[in-house]
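Only one protein chain is missing from this complex, and each of the others stays in its spot.
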Amino acid sequence: MAAINLLQAVNEALRQEMKRDPRVIVFGEDVGYEGGVFRATVDLQKEFGKDRCMDSPLAESAIVGVGIGMAINGMIPVVEMQFSGFSYPAFNQIISHVARMRNRSRGRYTVPMVIRMPYGGGIRALEHHSESPEAFFAHIPGLKVVMPSTPYDTKGLLAAAIRDEDPVIFLEPKRIYRAFKQEVPEEDYIIPIGKAKVVREGTDITLIAWGAMMRETLKAAELAAEKGIHPEVIDLRTIAPIDRDTVIASVKKTGRAIIVHEAPKTGGIGGELMAIINEKAFLHLEAPPTRVTGFDTPFPLPRGEQHYLPSPERILVKIQEVVNYLT
Amino acid sequence: MAAINLLQAVNEALRQEMKRDPRVIVFGEDVGYEGGVFRATVDLQKEFGKDRCMDSPLAESAIVGVGIGMAINGMIPVVEMQFSGFSYPAFNQIISHVARMRNRSRGRYTVPMVIRMPYGGGIRALEHHSESPEAFFAHIPGLKVVMPSTPYDTKGLLAAAIRDEDPVIFLEPKRIYRAFKQEVPEEDYIIPIGKAKVVREGTDITLIAWGAMMRETLKAAELAAEKGIHPEVIDLRTIAPIDRDTVIASVKKTGRAIIVHEAPKTGGIGGELMAIINEKAFLHLEAPPTRVTGFDTPFPLPRGEQHYLPSPERILVKIQEVVNYLT
Amino acid sequence: MIFKDYNPLEKKMLQIMDETGTIVKPELMPDLTDDEIKEIYRLMVKTRETDKKALMYQRQGRMLTYAPNLGQEAAQVASAFALEKRDWMVPAFRELGAWLTRGAELEMIYLYWYGNEFGSYVPEDLRILPVSVPIASHLQHAVGIAWAAKLQGKDEVAITYFGDGATSQGDFSESMNWAGVYKAPTVFFCQNNQFAISVPRGIQTAAETIAQKAIAFGMPGIQVDGNDIFAVYAATKEAVDRARRGEGPTLIEAYTYRLGAHTTSDDPTRYRSNDEVEEWSKRDPIDRLKKYLLSKGLLTEEEEAQIVEAYGKLAEEAFKYVEANGETQLEDIFKYHYKEMTPQLVEQMEEYKQFLRERGEI
Partner (left out) sequence: MIFKDYNPLEKKMLQIMDETGTIVKPELMPDLTDDEIKEIYRLMVKTRETDKKALMYQRQGRMLTYAPNLGQEAAQVASAFALEKRDWMVPAFRELGAWLTRGAELEMIYLYWYGNEFGSYVPEDLRILPVSVPIASHLQHAVGIAWAAKLQGKDEVAITYFGDGATSQGDFSESMNWAGVYKAPTVFFCQNNQFAISVPRGIQTAAETIAQKAIAFGMPGIQVDGNDIFAVYAATKEAVDRARRGEGPTLIEAYTYRLGAHTTSDDPTRYRSNDEVEEWSKRDPIDRLKKYLLSKGLLTEEEEAQIVEAYGKLAEEAFKYVEANGETQLEDIFKYHYKEMTPQLVEQMEEYKQFLRERGEI
């Protein structure tokens, strides 16, 4: 086992899957010769050649649309959107074709494709470089949406995404690409898509988060523990389809829930989770489920971003509020 | 007062606003010479000339993107996406620019633009012609999203949208374009954006819907009334920003809520409304708020669409379930 | 060869057979046997007759929306005829003739327009993608299919069909551009039928021809008389051969006219004159080929009548089958989104079935 960071885990999963299956092909803007602006695809072109890892013209709709055709003709494209904020030109291809080809053709044509994109804020970046668009993709039937939070999960989930026979949107928390290392098995392995993980057990309240917000949430849980509150923390890992069983089991136990996400509050996945909790665990609730999220604004430029991102302290305040509800 | 249908109300609002304000300009695919595939813009070119109402090349990203430029240079573009399912090529322009230009430039440049689109199913149409994409737009800060359900509201809301200094997505329920007529004042008037309307008073449960689903919901309310259940029915009218006051006041009164929408369940506005109700009226709840929606599938082709759309009967069953919750 | 001699910037349009059925460029006559020409003729008549029936059923309220082919039979049939079985076709939504040429069953095609997704369940042995409605988006898929073939060393070419309106979309340019860069073996076949619903060609682009758009993407472009099967076939064949040889993509503009409505929801008299339509009717592609065949003694009027009748019958049978088998099965709405249904979908299906069961509807 070597200790690697999340970015290296992406690279390792890509390499192992490309080795395992000659149908796997990687392309996107700058991913070939240079190995990606974040270096997620570094050395893949060297190792597998220009026909397995290549630079594309600067056109996201084409990257996805061409990928669809390649998938139909026997390949497994793993394409990169350079930043999730630049996936929008490909929105029509994603919603109208990636997500629907299997259903449209009643299973005759499928799109076993992975669309990777770094997402999220906190890296002091230019406009459009800090987006968290998971709610858009989760509202598109036919897609799976995965957001890992650790090197270990990243490697296993990306491998699973590549082997999945359905299209997967794979959102990588760029803020923590290099934030920490973790022991990760060198051999390949799979973490099943559609399964959340209880990463901290607790009794008083359920905190649900994913991706880069896991760190803030876990820190908040620690802060709460110092104050005698014991949160259970769930790493959702898959945003679509949501692992309702894990969420509901936890909320039934704790009676309380907070969802944490970076994306704007209105219409975010927080609302969907609150709805699920209502539909499945209402009688167990001791307080209304609620959320700590980005504001209903675009992500601010760097001199304002510290206000936007949910912080452990903001989460803690909400935890206290929910735990003290009506007492 | 003349009795007109919803489509005529669109046309009338456009005509009156074009007359009132020479900056108002209408364009899109087929909207000029022909007057639109639904005839929403009929006779406008004749009346106002080719420089006020024109056909565009077949390019939604351009229709919106060019509209942005026109708005910045002093005009008020009211553009049409021929069907809401064809708005996706314009998604990048909408999210990256329409919604952000004001904020990006700290108010220096604004986009007082209206993007009209017929939405929704039930018209036995080809693929992509039956979409309800409101949840996507509602999750984009900087937009307003309006969905009228009657000729009267349509005329007043469209006029308000055109006069609004912010961009408005105006989703028209094509299924009921010609379904019924209503007395509508000939002079121009405004219905404020951001205000929901209680269209039926009741005490037992709050039903929230919008657009084409209002008819199903009102029918369901009648069926319920026959069974002695008295629903209050809210026409949300504006999907973003949601009129929380009206919703919350009603739920506080009834203690129960069902949201009805055509769009897929997961990630739809139903979840957001349930979240709002939790956050603002939890202690008044006598049953979990829930929803009757389209399935988590694309809209089926016509031989399957009858299954997909929420019907008064499906709503009624849910009403009974919620009203009988725990009793 | 032809591409070099027919530079669209010089306003040259390839025509081999003129409106009277006379071969005006014998030196360019493609290598087609009389049998093959006759086969093309039969496919064009098949297209026309089954198209007519679809319209009729639609008017009777038995078929849903339908996008007629009238006038575009030569463009479709002769181009698809230039492909091999192993090649791929990526259609828009008005390609009945091309589907039939590639061997698709009428039942499947009618089933699609009847409003059932199984109308897009293309049999394994046919390489045709389903109807694609969002204009120009499918061109990207054709490039992907072609490029994947090339990368995998498979000898396959992809042809994609689209209209004049489609050329205004970003996806048109992106896909052409990509195919140029990676020399993906793709044939971009534009049926310029002069209208995108009501919008005339002149509002789509200021370029004098659509063919010349190829220059922007570093590939050859050619304008052909779209109502002349020989011109269409010759250009397509050359484009397919080029692609197969690894020389990259081609853009073909088939200059033609939609004689019917855009779809059955459209009333073309609103936006164009009868005179124009009549003018173009005189250039009917089937009439033209018929004249050629008659003059060569390859067809008689009686034989034609028989062919017409036979295809009419075929259409009736096919539609009968569709009406008997065309209802969507409830479970099919849920079953095909993912390899395996998600728990959410299972729940939604079960809840709905329960609803129906309680009402005695299933």
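Every chain is named by a letter (A, B and C) in the order it is written, and numbering of its residues begins at 1.
Here is the rule we go by: a residue touches a chain if its C-beta (ideal position, glycine included) is under 8 Å from a C-beta of that chain, and two chains touch if they have at least 3 such contacts.
Keep in mind that this is a model prediction, so the values were computed, not measured.
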Under the definition given at the start, what are the shown partners of the omitted chain?
A, B, C
One chain is left out of this view; which of B:Asn5, B:Gln93 or B:Thr217 touches it in the full complex?
B:Gln93
One chain isn't shown here. Among C:Gly71, C:Pro185, C:Gly226 or C:Gly248, which residue touches it?
C:Gly248
Take the complete complex as the reference. Which residues in chain A touch the chain that isn't displayed?
29-30, 33-34, 37, 55-59, 61-62, 85-86, 88-89, 124-129, 265-266, 295-298, 300-304, 307-308, 313-314, 317
Across the whole complex, the chain not displayed is touched by chain C residues 9, 167-174, 177-178, 180-181, 183, 202-208, 212-213, 215-219, 248
Using the touch rule from the top, list residues of chain B that touch the missing partner.
25, 51, 56-57, 59, 61-62, 64-75, 77, 89, 92-93, 96-97, 101-110, 141-142, 144, 164-166, 194, 241-242, 244-245
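Just so it is clear, only the chains that are shown with their structure count from here on.
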Using mean Cα positions as chain centres, tell me which chain lies farthest from chain B.
C
Gap in Å, rounded to a whole number, between the CA centres of chain C and chain B
36
Averaging only over C-alpha atoms, locate the centres of chain A and chain B and give their separation in whole Å.
30
Using the average of all C-alpha atoms in each chain as its centre, how far is it in Å between chain A and chain C?
40
Counting only residues that touch at least 2 other chains, which ones in chain C make the list?
117, 134, 137, 170-171, 332, 337, 342, 344
Shared-contact residues (touching 2 or more other chains) in chain B:
61, 85, 88-89, 127-128, 266, 295-298
